[in-house]
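Can you read through this structure? Questions will come right after.
All protein chains but one are shown in place.
What follows is chain A.
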Amino acid sequence: MADTAAPLAMGAERVDRPGLLQRIFLHNVPAKIAALPMVATVLVVFVGCVAWTIYYSFTNSKLLPTGKFVGFDQYERLFATSRWNVSVWNLIAYGSMSLVFTLVIGFILAVLIDQKIRFESAFRTIMLYPFALSFIVTGLVWQWIMNPTLGLQGTLRGLGWTGFTFDWIANPRMVLFALLIAGLWHGTGFCMVLMLAGLRGVDEEVWKAARIDGIPTWRTYVSIVIPMMRGVLVTAVVIIGSGIVRLYDLVVALTNGGPGISSEVPAKYVFNYMFSGGNIGQGLAGATMMLLTVLIIMIPWAYLEFGGKGRRT
């Protein structure tokens, strides 16, 4: 977006004052007409719904969005609710671990596959397969595997290893890691494919030059190749990050927030209050907080990335 915005802004500065309005509205008219439906969609669906959400989060609406304005009451209640607070901490913990591990494991897998191994495409397909499954299916499969009585633990105990314990899914302190296993299984393959594309984009002669310079392989990756993959990394972080924030279906299928409330997440909280709890005002307050969190993270990043004229490389 900044790519198109910058030249436009520069062009506008050069134009004489009488021509400015004319230029904004009449320049390249067909393109502007073609973009109108999308502009309308963005305005109504994104901006409109966000405004609607924020407005009704300040009301005491229950089953229908009809309540009267109550200021910050819903937010006070939100942060007084332990289920919400647990949800937020769960998301922070799961999100940071998921982001780091997906990137690291995805990168390492990509590096391994990039070693000109045999059956590369077979490995790639196997790794990417989980991504083709929905989170619901992923959650169900891992629920069976990790179920203490039916799954891995039960099977190994049945085979005679009676001391074997793998009950993370039922353990409030470990359930987040159970969630993490399923999430990583689902997402690392895709991250690997992205990283592999980035690795393949690195000129082979750069590798040769690094060998002549006597730079160890790990150092070449860290100091030369990873900086060259910046675009791919940003893409991967955005995709993984958006998956983390909207984390919902995996939790529903795998643990349904349990045991107790130990694996609740914000999206599930919002959904429950809006559609089954009959408390729209409370749900929308949660949704607004999620939006605010995303903005707090995104705005400084966008400023760093796109701000400052001509600073982009």
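By our rule, a contact is a pair of C-beta atoms (placed from the backbone, for glycine too) under 8 Å apart; a residue touches a chain by one contact, two chains touch by 3 or more; residues count from 1.
Quick note on the criterion: contacts and distances are computed from a predicted model.
One chain of this complex is not shown here; going by its UniProt record, which of these names is it: "Membrane protein", "Carbon monoxide dehydrogenase small chain", "ABC transporter ATP-binding protein" or "Lipoprotein"?
The chain we cannot see is, by its UniProt record, "ABC transporter ATP-binding protein".
Looking at A:136, A:150 or A:206, which residue reaches the missing chain?
A:206
From the list A:215, A:252 or A:291, pick the residue that touches the absent chain.
A:215
In the complete complex, which positions of chain A touch the hidden chain?
Against the missing chain, chain A presents residues 203, 205-206, 208-216, 219, 223-224, 227-228, 230, 313.
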